[in-house]
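Note that one protein chain is taken out, while the other chains of the complex remain in position.
And now, chain A:
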């Protein structure tokens, strides 16, 4: 299959090359290569008419004027609005679904394998939420020092938005009953739109966390939003940090894994909610990043990764990003820029394709 990787190189250098090597101009015999040609000589062909007969062809490779990683903050803003819209939509859908959750007396919790083995621990959900907040904070700090913040931010917003959108769909179509008798669901407000609206605002302002007392609505079980945040922040932290920081990755992985486990220990979600959330988050993350990193996929005809519905959005966001984002860090204030010496892809020449 054709993979025109050459097409991705700076076009100007290839142009010079082709114009220089035409006509079988003989390279120097015992002169060393590389041969050089300068554009003006070639164009005028005057060197044959009396200018010095030294045959050398100058190939100038100009500095690539194309920025392979343009910042394009406006795209990041669009991605932010996309994510914000989806978050608000999720809150609205949650309010709607809350009305339909069957009362726990009439519809008892479903049988769940994890719940059979492990009894509920009360404080576990707080652990989850603290872990989640710590991971988000770490990611924000990492992003702050990241050189290509706009691109990483854009990707984060897009993925979060899409994951929450999927969540809206699965929450809405079928309503699972509460996973445990301990759950306190706020009373139903049949038809009282004003109060519903207030609920939506309360949920948004508290970010849906129990700690902030905004997690009062029930029905958002399939799939788990907490798992999505924990998994996604960990994936982003790992992807955009130096490969050598294994202790850092391990710590974040532990935070994430313990957080997810505590969701189950607290009997706040069914096991299937967590498993499906992990699956969808990780697959979407890997799918998106593979498409963004491998430029050959963009030109390839048999690339089924483009069959998703969000492919046009992806093209819009990543059209001008021409290489994988290197992980380089710098102080955001430019005059005091010091870059960390550790490249993320330490063995990039050997490893990356």
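Heads up, the rule we're going with is that contacts are C-beta pairs under 8 Å (C-beta built on N, C-alpha and C of every residue); 3 or more make two chains touch, one makes a residue touch a chain; residues count from 1.
By our rule, contacts and distances are computed from a predicted model.
*Asks:* Tell me the UniProt name of the left-out chain, picking from "Dynein axonemal intermediate chain 2", "Translation initiation factor eIF2B subunit epsilon", "Golgi apparatus membrane protein TVP23 homolog" or "Phosphatidylcholine:ceramide cholinephosphotransferase 1".
*Replies:* Options "Dynein axonemal intermediate chain 2", "Translation initiation factor eIF2B subunit epsilon", "Golgi apparatus membrane protein TVP23 homolog" or "Phosphatidylcholine:ceramide cholinephosphotransferase 1" narrow down to "Phosphatidylcholine:ceramide cholinephosphotransferase 1" for the missing chain.
*Asks:* Of A:130, A:185 or A:275, which sits in contact with the chain we cannot see?
*Replies:* A:275
*Asks:* Using the document's definition of touch, tell me which of A:71, A:170 or A:322 contacts the absent chain.
*Replies:* Answering carefully, the residue with contact to the hidden chain is A:170.
*Asks:* Which of A:122, A:182 or A:283 sits in contact with the chain that's absent?
*Replies:* A:283
*Asks:* Tell me where the left-out chain touches chain A, residue by residue.
*Replies:* Missing-chain contacts on chain A: residues 1, 3, 24, 26-33, 35, 45, 48-50, 52-53, 55, 100-102, 106-108, 110-114, 169-170, 172-177, 222, 270-273, 275-276, 279-280, 282-283, 285-287, 289-290, 293-294, 296-297, 300-305, 307-308, 324, 345, 348, 351-353.
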